[in-house]
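Only one protein chain is missing from this complex, and each of the others stays in its spot.
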Amino acid sequence: MKPSTPLMESLLGERGTRIFLSVLVATAVLVPVLHLTFDAGSPLHLSSYTMTLIGKYMTYALLAVAVDLVWGYCGILSLGHAAFFALGGYAMGMYLMRQIGTRGVYADPILPDFMVFLNWKELPWFWQGFDMFWFAALMVILVPGLLALLFGWLAFRSRVTGVYLSIITQALTYALMLAFFRNDMGFGGNNGLTDFKDILGFGINQPGTRVGLFVASAIALGLGYLACRYITLSRAGRVVQAIRDAESRTRFIGYRVESYKLWVFTFSAVLAGIAGALYVPQVGIINPSEFQPINSIEVVIWVAVGGRGTLYGAVAGAVIVNYAKSYFTAAVPEFWLYALGALFVLVTLFLPRGVVGLADRFTPGSREPVPEAAKA
Amino acid sequence: MNASTALRQGWQKVFGTGARSERPIAPDTTHGTILYLEDITVSFDGFKALNALTLYVDAGELRCIIGPNGAGKTTMMDVITGKTRPDAGSAWFGQTIDLLTLTEPQIAEAGIGRKFQKPTVFEQHTVLENLELAAAGNKSIWATLFSPLTAVQRDRIDHVLETVRLQDRRDTRAGVLSHGQKQWLEIGMLLMQDAQMLLVDEPVAGMTPQEVERTAELLLSLEGQHSVVVVEHDMNFVRSIARKVTVLHEGHVLAEGTMDQVQNDAKVVEVYLGE
Partner (left out) sequence: MTMLALLPSIASAADANETFAQALKPLATASFQEKQQVIAAIAATRHPNARPVLSALLEGNLHTRDADQRIFIVTEGEEGLALTDPLMLQAAGSAPADEFTKITTNNQLRKALRGLIAGFDLSDPDAEVRLAAVSEMLRTLDEDGVLILRQRVAEESDSKVRSAIETGLALADLDNEDAAVRLAAAVRLEDSLSPDVYNRLKELTGRGDDGAFNEPDDQVRAAAAATVRNIDNWRSIYGGVETLFFGLSLGSVLVLAAIGLAITFGVMGVINMAHGELIMLGAYTTYVMQLLMPSHIGASVVVAIPMAFLVAGTVGILIERGVVRFLYGRPLETLLATFGVSLILQQIVRDIFTANNRPVETPAWMAGSWQINEALSITYNRLYVILFTAVVFTVLLIVLKKTTLGLKVRAVAQNRAMAKSMGVRTEWVDALTFGLGSGIAGVAGVALSQLTNVGPNLGQQYIIDSFMVVVFGGVANLWGTLIGGMSLGVINKVLEPFAGAVLAKILVLIALILFIQRRPRGLFPQKGRAAEG
C-alpha cells in the first residue's frame, strides 16, 4: 500500500508544491524562533499575536485545501464545509472545556460552567469521554467524517448535483447553526465554548504551548496538503477529475461515481474537522456563528481567489483574503463587505483561474504569490 | 493482517466496491445471442420513445441500426447502458445478466461499452490519461488510489494508441484534439474497456473520408471477438460495414435484414420518402 517511488517524486514535481512546502517549512521554523529567542523590545521579535494570527491562517489554509479537493478537483461546490470545520472545533472545544475542571467560575469538577448555570445536574452522554485527549482527537475525525458520510451518501446516491447540492449543503450548515444556538443542545448555546485553561496539561496561553499549536498547525497543513496532492496525482485523482468534467461518461466506463464522490467528500470533511480542531485552541473560542452559511461561502471564495484545482492556490487564496480581511476590518471596516463582494464578482468574471493562474500567465518562471502572503 | 482485511472489507462495504477485484462473470452466450431486448417501452410525458421494441444481437455480430430522427436509437442505447429505465420489457445481456437490475458502472463492468453521439472525452486529461481511465481492470477507489497500472494495462494502452493513431499525441490534452481525433480517442477508450459489446453512436460524424475508411476497417476488425452495434446516419458508411441492418421507426423495429433487403422493403421506403 506504499505509494511507489515515482509517485513520491511526482508529489514534489510541481513548482507550486515545492514553493509552498519550502515556505511552509521556513515559516514553521522561523516564526517560533523569532518569537522565542528575541525579547519583546527587539526589532526582530515576533509577537505572540502575530504568531497566533499566522497559525490561524494555516488552519484556514487547510480548510481551503479541503474545499479545493472537493470543488476544484471533484466539482462538488460545497457551501457547508465550515460546518465540518466547526464540528471539529467543537470536539476540541469540548475536550478543552473538560480540562478546566474546578477552575471554572462555579468550580464544578465535572460540569462546565454553562451547564451549572443552566442548572444541569449531570453531564450529558455526548460529553462523556471528552476528558481524554485521544477520545476527543478521534471525535475530531469521526464526527465530521460520519456526518459527511451520511449526508454525502444521501445526496450522491440520489444523484443530487450542481446547484441543488450546493443549496442543500448550505441548508445543512444552516440547520446546524440553528441547532447549536439552542441552549438545550448542550454545547453552550449562543456563547459557545470558551475560557479554556490548558491542553494536554500545558497552559493554553504559555508561549511554549502557543508555539506547539503553531507548529502542529503547520504540520497538519503540510500533511493534509501532501495527502490531497497524493490523491490528485493517483489514478483515483484522475477519476475524480473525470467525474468533475463528464460525470455520466465516467459512469459509463465503469466507475462508481457516487462512491468516489462520497469518499472525496468525506475525506475532505475530515481535513476540515482537523483544521477546526487546531483553530479552536489558538483563537480560544468556538461558537455557533462558525456555522453561518456565509463562512462556508467565504471559504469557497478563498479557493477561487487563489485558483481552484491547484491546492497551493487554495492556500494562497486563504492567506491573501484573510490577510486582507484582517487589514480592512481594522482600518476601514465599512469597506470590507464591498471589497469581499467585489472579490466574488471580479474573480468569477475575470480570474477563473485565480491569482495562481494570473501569476502563471504574466510572469512564467517567477515566484508565485504564496510566499509573499504567507510571510505577512 | 486481520485488521487490514477488516479495514478493507469495511471500506468496500461503505464505498460499494466489493467483489469487483476480479473480472465480473462474462455474459453467457452459449445460445449464440448476446443481447436480448424484449418488449421495451419507454415514454417521456406520454410520448413513446420506445414502443415494445424487441431486438436480438448475436455474439460477435456487427449490427448497424438506422432510422429517422426520433426513431428511438439513442433511447435504446440509454436503456442498454442503464441510463434510462424502461417502463416495461426486459433486457438481458447473455443468458444470465439482467441489465435492468444493474447500475451504469455495473453494466460497464459486465462488458458493455458505449461511444456517445457527441464525442465525450475527458478534455482536461491527456490522451494517455483518457485511455488509462478507460482501461479494463479493478476500478475501485482502493485500487485506483494505491496501485499503479499493471504492465499488461500499459502494453494495452500502447497498442491502442497505435491502433487509433494517436501515439504522437499521448501527452496532449484531449480538449485540443481535432473532432476526428476525439472520435478516435473515444473509440480507443472503448477498446481499452475490452468490452464484450460495443455500442457506437454515429462514429464517423465529422470525419474526413480517410478517417471514415479507417474507422470502417477498425470496426470490421472487431467483428468476431466483440459484438458491435453501430448507429449511423451515413448510408455509405453503413453499406460499407453492414452485414445485418435493423431499421427503427417510432420506437420499434420496422425491418431487419441485409442492406439490400432493407432498402427494398416497402415500409422502409415509405418512412424514408415520407420524411
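Before moving on, here are some points about what is shown:
Chains: A and B, in written order; residue numbering restarts at 1 for each.
Criterion: contacts are C-beta pairs under 8 Å (C-beta built on N, C-alpha and C of every residue); 3 or more make two chains touch, one makes a residue touch a chain.
All values derive from a computational prediction rather than experimental measurement.
Only one of the listed residues, A:Val143, A:Ala218, A:Val300 or A:Val356, touches the absent chain: A:Val300.
Of the candidate positions A:Ser22, A:Gln128 or A:Ser158, contact with the hidden chain is made by A:Ser158. Set against the missing chain, the residues A:Met132, A:Leu178 or A:Leu223 yield one that touches it, A:Leu178.
In the complete assembly, the contact with the undisplayed chain comes from A:Leu337, out of A:Leu138, A:Leu200, A:Leu223 or A:Leu337.
Residues 77, 151, 154-155, 157-160, 162-164, 166-168, 170-172, 174-175, 178-179, 181-182, 293-294, 297, 300-301, 304, 334, 337-338, 340-345, 347-349, 352 are the ones on chain A that touch the missing chain.
Convention: only the chains that are shown with their structure count from here on.
Across the complex, chain A meets chain B through its residues 1, 3-4, 7, 149, 231, 234-236, 238-239, 241-242, 245-246, 248-260, 262-263. Chain B contributes residues 14-17, 81, 83, 103-105, 108-109, 113-114, 116, 120-125, 129, 132-134, 139-141, 143-146, 148-149, 189, 193 to its touches with chain A in the complex.
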